[in-house]
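Have a look at the structure below before the remarks.
Just one protein chain is left out here, and the rest sit where they should.
Letters A, B and C name the chains as they come in the text, with residue numbers starting at 1 for each one.
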Amino acid sequence: MSVDSALFHSALLALTPILLAALGGAICERAGVFNIGLEGMMLIGCFAAVAGSWFTGSAWLGVALAALASGAYAMILAVGTISLRGDAVVLGVALNLLAVGLTGFLLRTAFGVQGTFSDPDLAGLGGIDLGFLGPVLSGHSALVYVSWAAVAVAAVFLARHPWGLRLRGVGEAPDAAATLGVSPAKYQYLAVLTSGLLCGLAGAQLALGNVTLFSENMTAGRGWIAVVAVMLGRALPLGVLLAGLLFGVAEAVGFRLQGNGLPQQAADAAPYVVTLVALFLSTARRKRRKRPEPLVGAAS
Amino acid sequence: MTPPPEPAGDAPAVELRGITKEFPGTLANDRVDLTVRRGEIHALMGENGAGKSTLMSVLYGLQRPDAGQILLDGLEVSFASPSEAIAAGLGMVHQSFKLFPSFTVAENVVYAAEPRRFGLADRAEAVRRVAALAEEHGLAVDPAAKVGDLPVGVRQRVEILKLLYRGARTLILDEPTAVLTPAEADALFGVLRSLADEGRTVLLVTHKLREVMEGSDAVTVLRDGRVAARMRTADTSADGIAAAMTGRAVELDRMRPAGSPGGEVLSVAGLATDGVRDVSLTVRAGEIVGIAGVAGNGQSELVEAVAGLRPVAAGRVTLDGRDVTDATAAEHRAAGLAYVPEDRAAVGTAPAATIAENLAMGHHRGHGLLRPGRLREHARVLIERFGIKAASADHAAGSLSGGNLQKLVIGRELAHESSLLIVEQPTRGVDIGAVQTIHDRLVAHRDAGHAILLVSAELSEIRGLSDRVLVMYEGEIAAEFTREEADERRLGLAMAGAAAGPDGSASAPGSLAEAPVPAKEAR
Amino acid sequence: MAVQSPAGGRAAGARLLRSPALHSVVAAVLVGALFLVGTGADPFGAYGSVVSGALGPDGIGSTLTTGTSILGLAVALALPMRAGLLNLGGDGQLVLGGISAAATGLYVPLPAPLAVLAALVAGMLAGAAYAALAAVCQNRFGVPLLVSSLLLSYPAVSFASYLARFPLKEEGSSLPQTRRLPEGVELPALGSSTVTVGLVLVVLAAGVFVFADARTATGYEIRMTGLNPRFAAYAGVDRPRLTLRLMALSGAVAGLVGAIGVLSFPYRFIDGSLTAAGHTWTGLTAALLASAAPVGTALAALFFAALDVGGLAMERATEVPRELTQVLQAVVIVFLAARLRLTWRRAAKSAPTTQGAAAAVPAGASAPAETSVRSEGDL
Partner (left out) sequence: NAAAKDGGSGGGGNGKAFTLVTPDPVAQNEFLKLAVAGVKSAAKAQGGSQKVFQSSDNDSRQQNVASAVDAAPDVIALVGFEFADIVAQQAEAHPKQQFLLVDACTKKTYKNVTCAVFREHEAVFLAGAEAGLLTKSKKVGAVDVLDTPQFRRYSEPFAAGAKKVTPGARSRTLFVGGQSPFNDAARAKDQAATLGSGGVDQVMAAAAGGNTGVFQAAKSKGFQAYGVDANQCLGSPGVVVDNVLKKTDVAVEKGIAQILDGKGGTTVSYGLKEGGMSLTGLEPGLAESKCLIAKPANKDVLQRVEELRDDIVAGKLTVDDPAA
């Protein structure tokens, strides 16, 4: 395995949780729900995955529990914003906060440990050897391949499936959808639920795929990166994939350079700077295509 | 593809019996009976808040009545949601457009009833069906165009296509012409008439007497939630309907006395901005200059550029002798500009803020610290002066009805006593009584020596108020008329792009009803 | 939220009893109690130790010290939020403020009191400049503030960390920290307590915010911008400029908090120590909770500070992990975000004049979200 293929291999690995969560965020965005709680949902998924795997002995039951738990957790956002018309940003931030407290609390009460739970007997998601795909694409956990499939499915669904069309309509003009008998609440609930399920898978991949353990706050900002990826990718599944890939590669390259004299702090900062520059370029390109906007036009 | 209307029976197409709907504190509909025959165009009239929209919402399954029955073709129905109403052959065009701007026309029309192929939405088939439907009913639209790029008149057609696509036999339209020009409105009525002739039924909410008189077969008037009058259009007069609505005699379409213009206040020379080319105009003190034109011909852009809300690409704007071409919006206001924008809820107010806070905007500058007592007093004075119906100045402005919100905006801007007032669509969607109040205020403002630039799609309004009329077409001033020259015919021709001279001796490009709406980008 | 006159003590009391914030706190406390009973702990003992730990004679000093940071950051983040702008870059601005104050305090050859002043000013300037950069990203490059401020935060933290570990590192120490500030270059303590003048500065900032919000034309324009940016722009508020100024102000206050942190014990910049406690998030949450209304933000910030300190005391005194108070905080917010709407619904029922349009923006709470978040309109 050459160094370069290892680089991309690890970039893909780092990308997967971000990608899964960002896909969920993109679907919410399309349905008109701003989901800033990806980080918290993913963290719940991490915990549930480890708990499920540990108590059942099966990593796949862990994955299932992660999806269920994050889906249920996402319902707090759904009920709060869709039914009760609470503020999505407030609730999202609260969910992120709650997840840290809740998983920490449960870790101490259910596992009797603090900080990290890991055990050699904890079943993780093994890599699948798909040798024909080459060293970069082969050898990942099944969830990695699921995430790629999810991108394709989401892209086709949103662009071409009638329900995808309705979902986008709900996000763009809920009143208009309602007058045609499409319930915005229903689609928004489903979108938030889907984002919960995807964040659950993201958490499972992080806790049982990338590593095999749970540690407090182990998402470490990945959910926020997913939020940024949704914006950079304009809530398009393929866009989100590219945005995530950019971030993942920047991070992996940063790692490499770290070994070659780049200060660790610069390596840490690199992916954020690269993402910001990408945002500049993409908005600048869009701006050039568009006419200048009036001051009272849509919020800039 | 449109299922042909069912064979006529004896029963009326729509019958509402004793519909009662109470909102907390408001009896919106009080035992309303309404009978609409098949194949007729039935107008529903009434002042703002009379209960028209509520009644239509009840019929369409958006609201549950507290009491009463709904019968369609003689059979009692009960709708839990609009989709059930749609399935029963009803269709509704709402007061504000319910469209997806980023979708194509075809996508908007087939939304929630998409043709499918292999489980996916079949775009080609959707375009084909919509094109055929448009063709069949003479509604000219490009199915592949993005709705966000279309002018309002075309959007209205998309709304109607949506109903027809779903096989609606009864069409409910809530104030469909509020944003249309007379030409567009005439075109719409042409379509409605042909639909009625096919055997479909049209129920129409409107504030415009002219349309009712010219386009409807029957009229029901609501007042305070109750039926105030029921008549055949042929048997009544505009004055009669107006009297039934307000409970008093109303003087309609009054021509106001001319003003006595003084010195030049606003001068625009060779102005260009997005969608506007080489516009020059002046407005003098004590003068109302009206700008007529089909929506989307650059009026809004022009006004925004003059108000400092849109960058000026070329030309000069002078306000009270000061060059304000590149000045900020705040500098414009300081130089003597007041402005009533077209969209009172999205631009003219902060609906979530209190009425007092909304009334304070602009008046808050230059007094040092803000004193709550002073703000409330200011609000009290304006509420009283302009007859804004509000329970308290501490309520959210969004709680006001459209007409009252409009009075709030106009009152606030008039109170600036600025040398120039720009007013856009001052009476859109406002009932007859309020229209008169607003017109009176504008004329009084002019007579107090202020300059007014009035933009309206309402020809009677333009003619009734303006001392001079400019017509905009495709971003340019296409014609200028004096008060006397500006009759409906000449204005209409100029708006349709005929190079009409002041004598109106131009070649008309066709009848008004078929006037091509410029297919250019709306803002 | 609006300009309101104090309506008499009894009325205010009644309003507090009806206030959704109080209900949410009560609900959260009950949920927490369920947790406690579920894990076999004694809720009364646990809550008792939270209260005594935070407000008792031994705890109040800590609460005020922690409160200094949380209140300061809450004010910093509430300022732009009032205009509907979400500044997620508090950490970066805080840390840059701290490292600049440290560098100034260490290297500016001024007598001690002036050096303190210089350090405070340097901290504020650094925070302001950096936050303004995020505003420029929005104004000039069209990157939504929410994202630009968040993304800029990380490199700032890394940069400060780099400075503390290399150029500004304390010689001979194995720790990632700067030298201790010279003798006397420190904020004086209030009496014999651990609370410093920093608290006074932060309270002053909060006071200015309260006053400016209610009584100045700019405060009014900011509020209107938050409620409807198009309305404000129409009326002549220059939004890009306002964004720039608010962000600079926000960054200045965040930088001030960083400077205060460095000028308080242990009088040096230690890598990670300003951000480790997560006060930026707590402050942001406090501001969000109160829809950035100044007084509410301040109360929420102090409440959270008390919970933070009380939670630690509870953990010392009982078997209950301090994560409980974190859960409590979050539950309060979840309930409040939901309650806001519920109370509106009830109000709408009793007041016939209130209608949908007003409520579409629940008590202003959604204003920040509407504007800043939806700002990427063409996503």
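One rule holds in what follows: contacts are C-beta pairs under 8 Å (C-beta built on N, C-alpha and C of every residue); 3 or more make two chains touch, one makes a residue touch a chain.
All of these numbers come straight from a predicted model, not from anything done at the bench.
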Original post:
Which chains here touch the chain that is missing from view?
Top reply: A, C
Original post:
In the complete assembly, which of A:T56, A:S138, A:S183 or A:Q264 touches the absent chain?
Top reply: A:Q264
Original post:
Just one of A:V211, A:L238 or A:V277 touches the chain that is missing; which is it?
Top reply: A:V211
Original post:
Which residue numbers on chain A touch the omitted chain?
Top reply: 1, 3, 6-7, 9-10, 13-14, 108, 112-120, 124, 127, 206, 210-213, 215-218, 220-221, 255-256, 258-259, 263-265, 267-268
Subject >> Absent-chain interface as seen on chain C, which is shown >> reply: 58, 62, 65-66, 69, 165, 173-176, 180, 194, 265-268, 270-271, 273, 276-278, 308-309, 312-313, 315-316, 319, 321
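Please note the rule applied: only the chains that are shown with their structure count from here on.
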Original post:
Which of line, ring, star, complete or other matches the graph of chains that touch?
Top reply: complete
**OP:** Report the pair of chains linked by the most C-beta pairs in contact.
**Re:** A-C
Original post:
Once you find the CA centre of chain B and the CA centre of chain C, what distance in Å lies between them?
Top reply: 45
Original post:
Hey, what residues on chain B touch two or more of the other chains?
Top reply: 309, 329, 341, 347
Subject >> Set of chain C residues in contact with two or more other chains >> reply: 230, 233-234, 359
**OP:** Would you mind writing out the residues of chain A in touch with chain C in their complex?
**Re:** 29, 34, 36, 76, 79-80, 84-91, 93-95, 97-98, 100-102, 104-105, 108-109, 114, 224, 227-228, 230-231, 234-235, 263, 265-266, 268-269, 272-273, 275-276, 279-280, 283-284, 286-287, 295-300
Original post:
Mind pulling up the chain B residues that touch chain C in the complex?
Top reply: 23-26, 308-309, 328-333, 339, 341, 345-354, 356-357, 360-362, 364-367, 369-373, 375, 390-392, 394-399
Original post:
For chain A, which residues are in contact with chain B within the complex?
Top reply: 156, 160-162, 165-166, 168-169, 172-173, 175-183, 291-292, 294-297
